[in-house]
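One protein chain is absent from this view; the other protein chains keep their places.
Right, chain A next:
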Amino acid sequence: MCSVQETSLDLNVNIKPATKDCIKCKTTKATVLIRHSTYCKKCFQHVFVGKFRKNVEKSRISSNSTKLNGCGEKVMIGFSGGPSSRTMLQLINEYNETHPHETSKKCAYSEIIVCHIDESVLFNYDSTSSTFSQESTILQVEKIVQKYNYPFIGLYLQDIFNPDVTKSGCYSNVLELAVDDAKILQLEEGSVVAPTEKLLHLLNNVSKSTAKEDFIWYLKLCYLIFTARKNGCKRLFLGDCSSRLSIKIISQTSKGRGFSLPLETSGEIDWFEDVIITRPMKDMLSKEIGIYNQLNGLESIYVPSMTSMMHPKASIERLTEDKEFPSTVSTIARTGAKLTPSDSIVKENRCVENNKIWQDRITVMTIPSLHKSEECNGQQSSSNKTTSRYDNCNTINDESTTNVEFMDLLCYACRVNMLYVNVINQRIILPPYVAEGVEEQKNNNRKQMKKQIENYLLCDDEEL
């Protein structure tokens, strides 16, 4: 899902001194300059494809060692249409057709599905006529994918609100956020709020583009994972290239996502248990990708992001993209590659549980003595007020999850994001998969509580 646009696909890169030989074959004149190394076309392509194969091989070996050598996995390619995922699609195709290291004619992957999520809903939606000023990208993408004869799934981002985008596949409740609580709501059949409206309503009430971009990205990622799962794909290929990853490392760090950073930047991660995410493009610079695509005539489509063409200070993501750091992309990418998710993370859908007291202790927002007489207990309960906006007391009734409980289920950075969600006059609806996650977590807590007191329960009713 690389959205970095290669602006200069110039093959006639200025090489100093004027002519130089390819550093690999040493016989042909070099035409490509990649980070102080000069290559001829042939060697460049060889090296480029080699890097890709190395990553793919590695991931195959590691997964085959765990389960007995099957006849290849079913995989899904997340295809944005951008240059990087375009290259990835081509290379995976080549890799699957010819497989040099095995004598048997087995394919590396038993089945390949290509999935694209259309985000045109985010741009200039005209609610009166229900039309988009920007055309859907699905048709363009489908045209590309048709060349490969792979099954294609075209999705719209707003459909994340559909009940089938959940673990159980038919969870239709949504999570509604309000000033003082977060409720799991049964959506009546009669209500004909289109998913588009819901999504736009949610995003329009996120006040900062940084948080908005974060929301969009996680909706997208979750949608991809759910789709892969639904189609029985064991592996999801994402086309993040190293330029993209280094941007992500910096911006994620800046957003407080240190815990989950390895999940989103490493070459291979099995965090989502049944769907392994692989990033085979992680060692390629966007420049290399641009050159490769040009040499091989691979066309890509332009996928704008929300802050494309905006001021650099529009969002953290945008600022990081804009910044030219005095260190190379690969340094950052390598640093990121050395990190691993901490063992202490409690497994949860997309947010990790960590020390919640932490934030409240170092950012004192209320004077405890004004709310509660005893400071210690006051800390616990007044820390509930994650911001002064939630200042109204929490009315706890059976059906609702308090906002505080909901916040507890989020990771640190998502909690920061939630601060930018405007809930004062609005009721914000989060997609069903979030509601499902919350309910599941609640049930887990009940189960754990029950386990602790198990021996003392007299009747064994299954009521949770």
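In this section, a residue touches a chain if its C-beta (ideal position, glycine included) is under 8 Å from a C-beta of that chain, and two chains touch if they have at least 3 such contacts; residues count from 1.
Everything below uses one rule, namely that contacts and distances are computed from a predicted model.
Peer 1: Of the options "Cytoplasmic tRNA 2-thiolation protein 1", "Bardet-Biedl syndrome 1 protein", "Rab GDP dissociation inhibitor" or "mannose-1-phosphate guanylyltransferase", which is the UniProt protein name for the chain that has been left out of view?
Peer 2: "Cytoplasmic tRNA 2-thiolation protein 1"
Peer 1: Among A:K26, A:R334 or A:R446, choose the residue that contacts the chain missing from this document, as touch is defined above.
Peer 2: Answer from the full complex: A:R334 touches the omitted chain.
Peer 1: Among A:P195, A:G258 or A:P304, choose the residue that contacts the chain missing from this document, as touch is defined above.
Peer 2: Checking each option in A:P195, A:G258 or A:P304, the one touching the absent chain turns out to be A:G258.
Peer 1: Using the definition of touch stated at the top, determine which of A:I34, A:V49 or A:L319 touches the missing chain.
Peer 2: Of all options in A:I34, A:V49 or A:L319, contact with the hidden chain holds for A:L319.
Peer 1: For a quick check of understanding: of A:K24, A:K208 or A:K230, which residue touches the chain that isn't displayed?
Peer 2: A:K208
Peer 1: Pick out the residues on chain A that sit against the missing chain.
Peer 2: Considering the whole complex, chain A reaches the absent chain at 208, 210, 249-250, 252-259, 261-262, 312-316, 319, 323, 325-327, 331-332, 334-336, 338-343, 354, 358-359, 361-367, 370, 388, 412-413, 416, 419.
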